[in-house]
Structures are given as C-alpha cells and as structure tokens.
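All protein chains but one are shown in place.
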Amino acid sequence: MGADQPGDRERPIKMTDPTTYLSHLELGEPDKTFLDSNELIINMGPQHPATHGVLRVILKLDGEKVLGTECVIGYLHRGVEKIAENRTYTMFNPYVDRMDYVAAVSNGLGYCQAVEKLLNIEAPPRANYIRVILTELNRLASHQLWLGTHALDIGAMTPLFYTFRDREEILKIFERYCGARLTTHAFRIGGCQYETYDGFEQDVKNFIDTAPAKIDEYEELLTTNRIWVERTVGVGKISAEDCKALGVTGPVLRASGVKWDIRKALPYANYSEFDFEIPTGQNGDTFDRYIVRMQEMRQSLRILRQAVERIPEGPIMAKVPKIMKPPVGEVYHSIEAPKGELGYFMVSDGSTQPYRVRVRPPSFVNLQALDIMVRGQLVADVIAVIGTLDIVLGEVDR
Amino acid sequence: MLDYITSYLGMNTTPGQAGNVFWVVVYILVVFGGVSVAVMAMNWLERKALAHFQIRLGPMRVGPHGLLQPIADAVKLLTKEDIIPNEADKFVFWLAPLIILCASFTVYIVIPFGPTHAVTDLNIGILFMLGVSSLSVLGVVMAGWASNSHYPLIGSLRSSAQMISYEVAMGMAVVSAILMTSLNKTGTGTLSMIGIVQAQEQQQIWFLFKFFPLGFIAFVIFAIAMVAETNRAPFDLPEAESELTAGFHTEYSGLRWSLFMLGEYAAMIAVSSIAVTLWLGGWLRPFPHVLVGETWDLVFSLIPGFCFLGLALIAFIGVARMPKHPYFRIQTIGLAGFGAVLGLIGLILFAPPVRDRIQDIFWFVAKVAVFMYLYIWYRATFPRYRFDQLMKVGWKYLLPVAIGVLILTAIAGVIF
Amino acid sequence: MTPVATTFFFYFLSALTLGSGILVITRKNAVHSALALIFGLLSQAGLYLMLYAPFVAGVQIILYAGGIMVLFLFVIMLVNLERAQKEKQFNKQWIVGLVAAGALGALFIAVYLKGRELFPERLALPPENSNTQQVGVLLYGQYMFAFEIASLLLLVAIIGAVVMAKKRI
Partner (left out) sequence: MPEDPKSPPPPPTGEPKAPAGQPVPASVQSTPVEKPPAATAKPAAPAAPAKPAGPVPLPWESPLVTKLQRQYGSGIQEAKSYVGQNYLVLDPSIAHEVLQILRDEEEFEYCVDLTAVHYPQREKQFDLVWILYSFAHNMRLRVKTIIADGESFPSSVDIWPTTNWLEREVFDMFGITFTGHPDLKRILLPDGWKGYPLRKDYGIIQQDQEWVQINLGIESGQ
C-alpha cells in the first residue's frame, strides 16, 4: 500500500480555489504603463456552456487579452486504465466506448485491433469492410457534432440543428446495426459480432447520396459568412513544428500543413485498399481546421462509397478462442480517430486479463496545445480554440 | 370632470400637448400594456421563427402551437425563487433591472403611432429617446457590478463599451436624418418625432430614399448600430452565452431576470420605432403621394382588416390540420377560438370609424414588425462578432461613414 | 402645454436633487455615491425641463447621466473599494470645510441680495418650440468662437487620453 508516499492529505481538497493551480502561471511581468491595469484571473468551467464538458480553464487576463491559461482536468476521471487491469479482454471492450463517446466506434476499432495484434489474428475481409464503414460513419458523426458545437460556440446557432439532423441518420444506422446509438460496442475482438442487417448497404448508400448536399448546406451557412471568417481566420494559430513538438495530431496537425494521416501512413484495417485524399491546410488557424474537417467529411464519404460498393461476402469473425489468453508481450496499435491518433499500448502477461492497457487519447494530448494557441488572443478566441481542438472530456480524463 | 375628459376628443393633438392628464394616463396605460403584450408576442414569435429556421418546431405544448407559452413562461418566472447572491450589493442588484425597465419603457412616451397617437410630442423627442435609452447602460453596468462576479463584470464592461461606441455612430446617422427635416421653406428642422414624420409627409418622400443613397446609407448605419445597441446577435457579446455564460445577468433569476428580458425586447421595439419614424415614414401608409385618391385610400385602409382575416385564415387552416384525436380536442378548440378572435378583430377593423383611426397605428406596427423579424433572422444566421472586431466595425467603419453621410447630406441640402 | 402642478414638481425635484447630493457625500461606498449623483443629475434635468429648456435637459441626460457617469462609475468600480471604505469620512479638516461652506453660502446670499433687481418678478416665458433652434443659433452665431475653443479643448483631451492609455501608437 502506498500510504507512506507523498501527497498525503495535509490540506483539504479545495477545487474552487484557483490559487491551488496557479503555480506556473507566472508569465512574465505585467504591462506596467501609465494606466496600470490589473490582471484578472477567471475560472472558466468546469460548469461552463462552452468548455464541452467539465473542462476547467483558468485564464489570466489583461482586460480581454489572454496572458496564459492552465487547464485543470480530471473531473471525469474514471480510471479506465485501472479498470482494464481487472477485466478480461472481452469484458473491457465496452469500456473503451465510454472514452470518446462521440466516436465510440473508432475507440472500439482501436482496442479490438490492438488485442488482435496481441493474439496475432486477423479479422476477415468482410469484417474489415464493416469496420471501415462504421468507423467512417462515426467520423462523420463526430465531425458533425464538432461542427455544430463549434459553430454554436462562435455564436451561430443554426448549424447545430442541421448537423444534428444529419447525425441522426448515422445514429439510426448504428442503432439498426447493433442496437445502440452512441456507445455502440459494435466490434468484437476478431471481427464483428453482428452480420449487417437487411438494407444496411442501402441505408449507407442513401446516406452517401444525401450527405454531400447537406455538407454544402453547412458550408453555405459558414464558409463564406463574413463574421465566421473574421472570427476564425488567424485565430489559434499553431505551426507544424509546434504541432509535432506538442504531439498534436489529427485535423489540427493537418490544418498546419502536415500531410499525415495514420490511415495512409501506417494503414490499419483495410484502409490501404481505398482511394482518398488527406486534406491539409496552410495556416494552422481555426478556419483551416474547419476547412480540413469539412474536407475530411467529404473524403469519408468517398471511402464509404468505395467500401459499400466493394464489400465482400464471407465470414465476419476470425477464429478466436473462447478464453482469450494472448501470449506474453506488448504491442502498441494506433488508429486515426476523428480527433487524432488514438493509440493503445497493451501489455499481456499471458493471462485472460491485460496486464496494462495504456490509452493514448488524442484529445488529452491536443488539449495541451491550448495554452500556446490562445496566448495573446482574446477571451472569445479561447472558446473558438477549445471548440476547434475538438476535445471530448470523456477521453481527456478517461 | 366629464367635460375635462371629453374636451380632449375634439382637439387634434396629442394628450400631452393638450395638457389633459386623464388622457395622458390612459395613453400611457394603453401604450405600456400594448408594449408588454407585444413583448410577449415577440417572445413567442422569436421562439417559433427561430425554431423554423433551425428545422425544429419550437413550443408546441402549451396551447395550440405554443400560443400560451409566453404566459406559461411568465408564470414560471414569477413563481421562481428569487435568488440574490450573498456577496452581491443587494440594493444595486435590486435597482439594476428596474432602471433598465424604466429606461426602455419611458421612451415610448414620445413614439408617434399616428399624428395624434402619442402620449406627448416633445420638442426634443428624438433627443429624449436617445438619451433615455442610453440610460439602460447604467442598469447593465450596475447589474454587472452588483453581482460581484467575474463574468457579469466583464459582460457589463463589454456592454457599456459597446453601447457607448455605437451610440456615436447612431447619433451621427440620426443627425443626418434630422438635417433632412430642415429642407423646407423656413429652413428650420425639428427634433420632434411627430414633426419628423410630418416633414417626410411634406417632402413627399421617406427619408430612406431622400438624396439616394445618402438616406439609405444613414439608415443602414442606424440599423446596424441599433442591433448593437440592444445587445442582440450578432452583437450579443455582453450576453455571449458561450463565453460569459449569460453576461451581465448571469446571477439573475426569476422575476428580475424576466425584467431584463422585458427591457431588452422593449428596447428592441423602441429603437425599431426610431428607425421607422426617421426613415420609413412612421405612420404613413406606403405610397401616400403616388397612389393618391379616394380609391387608393380605401384600398389601403382595408389592408389592416384583411391582414387580420388572413391571420384568422391561417389559424383555421391550422384547425383543419390538427390531428383528429380526443387528445387534441382542447387545442383545436383553442386554436379555433384564437382564429375567431382574429377574424372578429379583422371585421371590426373594416368598420369605417375604426378603420380611419387605426390604420396609422397599423402601418407603424407593421413596419416595426419587419425590424423585429430581421432581429430574429440575424440571430438565426450570424455567428457572433469578437469584441475587437465589434469595436472596429463601430469606430472604423460605421462612424466615418456616418460622418461622411452627414457632411454630404448637408451639402446636398444646400445644393438642392 | 400648460404646466401642471408646477410648485409640487419644483419642490419635489429640488428635494430629490438635494437629497441625492447629500447622499453623494455621505455614502461610504463610492459606487452608491455615484449612483446618487446620477439621480441628482436626472432630477436636475427635470428642473431644466421646468425652466422651458428641454434641449438642455436632453443633453444633460445624454451626456451627464448617460455617458460621463457610466465611465465615471466604471472607474470607481474598478478601483479598490475596500480601502476607501475603511477610511474615515469626516476627518479633522471638517472645520475648514465648514468655513468654506459658510463662505460659499454667504457669497450666494450676497449675490442674491445685491443682484435681486436684475431678476424680473416673473420670467417671461420663452417660446418652447424654438428653444433648440435658439440654442443652435446662439452657439453657431454669437458664441461661435467660444464654441470652437471648447471643441479644440476636447480634441486636445482626446489626444491626451489616447497618448496616455495606448501602450503602442
């Protein structure tokens, strides 16, 4: 027992006291001019409409200018990694859906493939196709949710309802496929549990046919909107070097001009069979990230169309032992989740339970970039940047 | 006493000018009651229209198509617990919503719904309106400070900076319209609201089209500034929900919060009335000098009645489309009743004595309603400006253009 | 417009002005003082209206009660109130203050007694409708020079404020 370890409860935990966390917010001398202005420390969250959950950001402001931020996270910490050590491989599978709950399918895919790697088995081709279809649908759903909330943060109410209307179509497909809408638990280790339902392909095809027009609709509302452009261009800039140094991945990295997508770089499932582009931006600002995600949605549709047309017949489950005992070893497997690189580092000791599961959450790592992205900008930009980072607190805190 | 009351009816002037206290009080009650009802209607309309912009239905439960929703809201707000934060400055906290409410309702004294349909006609009418409506900044500042909390304070700082900034551009635009009133034989203009409309009548043109495009530009500047002045989207930074939770009224709840809302909507209607009075010919019906003659007068005077009949028709279509299910019986009856009331009002409006008196008000209200719709439309379409951008728009674009328009209007006035 | 209850309104507004004036100097909280001052200014605007000077009243509301006081209030709100509240309000200089107030009062009385004959028994009613025009004509005619000097002064003030507040021009 670690009773003798440091960190004993010398003082009561007082989460409301901002000074607790302000140790490193010494950000240089305040501007001493003739009219001295006091700095203001503002606690944004954890109960705040625009922090996308229970993120708490302590802002140090000079007027409206942000001098520095500090993120306080962990309000949604559930100890997923500890839970994993006490569950069998199969039993832990549904838990990963609860991390990034808006892209549950991607989480499941990453986990299942990591375990498959440990077990050294391959999912059959049909299962891979189903996986790709559902994952790309989920990417679309995640991006749509992102777009709606991001636009709402910037003050445009209407796109939210448009995106939710269209996201509903995707969730309906999920529901028909596996009975759940959000935390789908769609995949199993070794393949998929369920065969596609009758009319699955038709549903997906219908969606692919209608979706481009709907994405056009969102773009009509925002892309050329003068206020939207003014609010996003040049806001929250981050360079490609900074992105790499900070480990930022996903659309944020691509918007900074790095053409890197795990689906292309280190293909998993059967992404190497599909023909699609990696959209990139140049400036790494909020507007570019917006454009990149919009393009990504179109690319996802492209993958979906190919996948639906080419989906083969065959088994959907590989031969998997009833009791899973992967050989001793460790693997790291990562996939391109809608938010960035989602990795699983798994250590097996040969028993039925993982010895250690480490989740490399994209939101957690991306959130680190918030500070350098908003320094010197205004309070309103903090909101825009939190939105554009597309974080899900369930994944940040795990 | 009775003579005192009836003596006003013969006079062709506003009760304020006639000095008839009884009718002043009556007018005040009518106007304030009307505005309160308009605010409630606006509330319902905003929720419905916004909902339809956003592919949803909006309130549907309370009454047919949610018609009784504002009443339900009001009841809810009135019965809510009245929370005053512990650390708040209680007196100022209590005073702030009242100041906003007073400021936005007092301006209705000078709004001319018709040549004689105003509480009074102040010689400095427009000045009075701008001055009193600017007092609502005070309420915002007080609310923000008294809450003793960061978000409200920042909200009120933003709000007052915004309102003061846009007041400048707004004032310049107003001055150019007032300048146009002086283009008559005597060369003296007027600040009186009724006088401004009468000037448009005499010059046979709405100031919107006067010295085209000068009047139009001034109007556009005013229309932008008035949105900022009332803290509405896309200039709703003081209450930017995503940044400052609810801005200066974050700590308010229940009745006090509803007073803020009442004040906000009343202010929206008030500034729209200014715009209508200054540029859109106030109570004048469309084309008063193009489509002249007895027939046209009759046609235009029938429009209000037909308008209400149309609304009644829509209500009856709604009745017909209501699901035939016992569950909807009360709603159907309610909607039918509502339609019947609208139809009845329409029929009453056809009666010649009513028709003649009411049509000024109708045209005024109709023009204001266009602005109200625009407010909702903006809110559904635009993202929110950032604070520095807002200031940039106000000081770098609107103000220079407004001054330019003012100078050009003066030159044009001298030349033509 | 025939005035109604002139006497009542005169005394009412005067009492309001005086009352808020007293509150301005007695309130410990500077914000409350400023609010009282605003009420004083508003009731003064009412008094101007009674003097048939509606333009002055309107300007009083717009400028003093609206613009200047809001900025003033902000300055007060953003400075540290706690220290100001702890300070004693009536310090040892109250004797000096009393003497000064007495001197000022004596001056007023002297002016009133001496200059009494300058005031007519009843002020002739100026035409209310042309009040604003008269102000304009006077400002841009007779007092043109003074008016321009005043605006120049304000321009200097604006530039000064910008220079002082702006960190980088």
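Lettered A, B and C in written order, each chain numbered from 1.
By definition in this document, contacts are C-beta pairs under 8 Å (C-beta built on N, C-alpha and C of every residue); 3 or more make two chains touch, one makes a residue touch a chain.
All of these numbers come straight from a predicted model, not from anything done at the bench.
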Response to the item:
Contacts of the unshown chain among the visible ones are A
Worksheet item: Which residue, A:81, A:175 or A:195, contacts the hidden chain when the whole complex is considered?
Response: A:81
Fill in: Touch criterion as defined above, residue of A:51, A:163, A:184 or A:334 at the omitted chain
A:334
Worksheet entry | Omitted-chain contact residue, chosen from A:314, A:350 or A:376 | A:350
Discussion item. Applying the definition given at the start, please give the residues of subunit A touching the unseen chain.
Written reply: 1-3, 5-13, 15, 20, 23-24, 73-74, 77, 79, 81-83, 85-88, 91, 117, 119-121, 244-248, 258, 260, 265-266, 320-321, 323-332, 334, 341, 343, 345, 347-353, 355-356, 358, 360, 364-365, 368, 397-398
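Throughout what follows, only the chains that are shown with their structure count from here on.
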Worksheet item: Measuring centre to centre, with centres taken as mean CA positions, what chain is farthest from subunit C?
Response: A
Item to complete: Please compute the C-alpha centroid of subunit B, do the same for subunit C, then give the distance between them in whole Å.
Response: 31
Discussion item. How many angstrom lie between the centres of subunit A and subunit C, each centre taken as the mean Cα position?
Written reply: 60
Item to complete: Provide the C-alpha centroid distance between subunit A and subunit B, rounded to the nearest whole angstrom.
Response: 45
Worksheet entry | Where subunit B touches two or more other chains, by residue | none
Fill in: Footprint of subunit B on subunit A - complex, ascending
40, 42-43, 48-50, 64, 151-158, 160-162, 165, 221-222, 225, 227-228, 230-231, 378-383
Worksheet item: Which positions of subunit C touch subunit B when the two form their complex?
Response: 1-2, 4, 29, 31-32, 35, 38, 54-55, 57-59, 61-62, 65-67, 69-71, 73-74, 77, 128-133
Discussion item. Applying the document's contact rule, which stretches of subunit B touch subunit A when the two form their complex?
Written reply: 50, 53-56, 150-151, 154, 233-234, 236-237, 240-243, 245, 379-389
